[in-house]
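A single protein chain has been omitted; all remaining protein chains appear in their positions.
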Amino acid sequence: MTPIDSQSAYSPGITLGELAVRFGCELRGDPAVRVTRVAALQDATADAVGFVANPKYLRYLSDTRAGAVILDAATAEHCRVAALVAKNPYATFARVAAMLHPRAPAAAGRHPSAVVHDSAIVDPSAAIGPHCVIGARVRIHARVEIGPGSIVLADAVLGVDTRLVARVTVGERVRIGERCVVHPGAVIGADGFGNAMDAGAWVTVPQLGSVTIGNDVEIGSNTTVDRGAIGDTVLEDGVRLDNLIQIAHNVRVGAHTAMASQVGVAGSTVIGKYCMLGGKAGVANQIEICDNVIIGGNATVGGSIDKPGFYLGAIWVEEAAQFRRNAVRFAQLDKLAKDVRRLARAVFPGERRSETE
Amino acid sequence: MTPIDSQSAYSPGITLGELAVRFGCELRGDPAVRVTRVAALQDATADAVGFVANPKYLRYLSDTRAGAVILDAATAEHCRVAALVAKNPYATFARVAAMLHPRAPAAAGRHPSAVVHDSAIVDPSAAIGPHCVIGARVRIHARVEIGPGSIVLADAVLGVDTRLVARVTVGERVRIGERCVVHPGAVIGADGFGNAMDAGAWVTVPQLGSVTIGNDVEIGSNTTVDRGAIGDTVLEDGVRLDNLIQIAHNVRVGAHTAMASQVGVAGSTVIGKYCMLGGKAGVANQIEICDNVIIGGNATVGGSIDKPGFYLGAIWVEEAAQFRRNAVRFAQLDKLAKDVRRLARAVFPGERRSETE
Partner (left out) sequence: MTPIDSQSAYSPGITLGELAVRFGCELRGDPAVRVTRVAALQDATADAVGFVANPKYLRYLSDTRAGAVILDAATAEHCRVAALVAKNPYATFARVAAMLHPRAPAAAGRHPSAVVHDSAIVDPSAAIGPHCVIGARVRIHARVEIGPGSIVLADAVLGVDTRLVARVTVGERVRIGERCVVHPGAVIGADGFGNAMDAGAWVTVPQLGSVTIGNDVEIGSNTTVDRGAIGDTVLEDGVRLDNLIQIAHNVRVGAHTAMASQVGVAGSTVIGKYCMLGGKAGVANQIEICDNVIIGGNATVGGSIDKPGFYLGAIWVEEAAQFRRNAVRFAQLDKLAKDVRRLARAVFPGERRSETE
């Protein structure tokens, strides 16, 4: 483990009393103690705030030398250093960390190496980094930051306080809302995958829609969000996408839905609000998933889901020889079930049928 | 749903009579009616052409206000507005859409910020965008478009009418044919993954081949096609690759094969012509898949396939508690099958053997 951001050393810090007031915590400890940074419990020193949000990390609490720990009331019983008792320790920690380790905003203005089309409308408070390319009629609103090497094609719109970290590609007519963050390598608004087979060759189906992204959306590195064929692909407010995710054309992702890395969602599928998809989950095309659905990692969603809940679909690894034996039996499973039915009929002749018939 | 390309408003349009002649459709309706754009059935107005290619969308046909609908003869029975009856409605729609919504070609010439090696041979009709880098001895043929931020390394060749949309990387000696489209973030011709373990450390195996791509190939965003170790990785004519796909070194993909996003094909595997691979399908190394094979999404192809047809391999999600119960049984499946065999021997003592033994 290495120390976190060395720049935290320059923070003037804040007292525990001020922290408690500002973030609505109950303080159990000396309000005059000053902290300047956050740290993991096992690495924390007296100037640092730690947190416990996962019982798995409770074991580090008894030995921590942190100046204070953010935790919930139940966990606070086990805390020997100052406690900041919060209803939602992880969210409170996130806010405290953001306050103690603020990101320096980029300086307003455009780097001389950026290529900005004359017809683009760029707010004077926006920052456009080196080697960016901004196309015709693009609108860039207040305090937008466009990191180095990013490309924003014609007629795109970037809302207030949105940030393209670096080397992001935004396609024609894409609209991104306010306070969004897009990480390096993400491609928003490339053509969807539309091909019609005719006379032995594929005819490309023009992708005439675009992408509409709400506010407070975050998109991970090298994730791709394709433009719609007709009509737009839509990410509603607060959607969170990790890295290397594929969102196909005309997908709609409901507000505050989060997807872990390498998820793939096929064309025209509609996903509800407050869903969570585990890493590598795959979702078929033209289906609907209702609100509040949680999908496990590596799962395959082949049909619509209309009932909120937790769904799994991945078999775990086994030692290779054992897995191979079981996999061979899987390939015989229908036959096995029929054998069992036949046995049941012979052994329990009076019964009508088994549920597995 | 949002309106499609606002620029379609400027299209002079075409009459239904002209459309029918040009695309070989039978018109059932007034040949003088003029349309200017394509639209989804449910959003279409009298100036728009819609289509039905999937029975799933038939329900929108009865209420559409489209100026005309492209469909097949059987579906035309249900059409209350003008019908353009086509043998292949989806392909006909694709061609009509391309005609009504043409893409403006980039202006010929090179942007002053592009870095082009003196020894590169660039056709004067080609367009090289801002912040591109073109290496030594690269050959760029007529009407090629190289979008902003693209990098083409030494000795690569780009055929007539090929387009790198933006931020594409093309490695040394890669040859791309004519009329290809490569989307942002794609990397064609990086080193294949070759490592030999020796004395406790990996020795990198030089990747000395390159990549050869035929005509009319399309490659999606952030897809990677590695160069061969010895000899080339090959994509034959008409191959269509969606986003985030991995094509490993020395793979050969047959003509007109299409792969949905996040497919992975491991090294030296040969895939036939006219295959279709569903999203996230994984194909093992050093195997062969014959022509006309369809692989379902999320499937694992672990061995060669020598029979055309449709193959599946992904179990679908279930409610979590139920899935866990079944997954536990999967891990006992070989034992279960043996139990069934033992039962069968006891219950049907005269029989020789079950097929599942």
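Going in written order, the chains are labelled A and B, and every chain counts its residues from 1.
Keep this in mind: a residue touches a chain if its C-beta (ideal position, glycine included) is under 8 Å from a C-beta of that chain, and two chains touch if they have at least 3 such contacts.
Just so it is clear, the structure is predicted and the values come from calculations on it, not from any experiment.
Touch with the chain omitted from the figure is made, among B:Thr169, B:Asn215 or B:Thr257, by B:Thr169.
From the options B:Ala91, B:Ala120 or B:Ala266, the residue with contact to the unseen chain in the full assembly is B:Ala266.
Within chain B, the residues in touch with the undisplayed chain are 113, 115, 131, 133, 149, 151, 153, 167, 169, 171, 173, 185, 187, 190-191, 193-198, 200-206, 208-210, 212, 222, 224, 226, 230-232, 244, 246, 248, 262, 264, 266, 280, 282, 284, 286, 295-296, 299-303, 305, 309-313, 315-316, 318, 322, 325-326, 328-330, 332-333, 335-336, 339-340, 343, 346-347. By the touch rule set out above, chain A reaches the unshown chain at residues 1-2, 4-6, 8, 38-40, 43, 53, 56, 88, 90-91, 93-95, 97-98, 101, 103, 111, 113, 129-131, 147-149, 165-167, 181, 183-185, 216, 218, 220-222, 238, 240, 242-244, 256, 258, 260-262, 279-280, 297-298, 314-320, 323-324, 327, 330-334, 336-337, 340, 343-344, 347-348, 354-356.
FYI, only the chains that are shown with their structure count from here on.
Distance from the chain A centre to the chain B centre is 25 Å, each centre being the mean of its Cα atoms.
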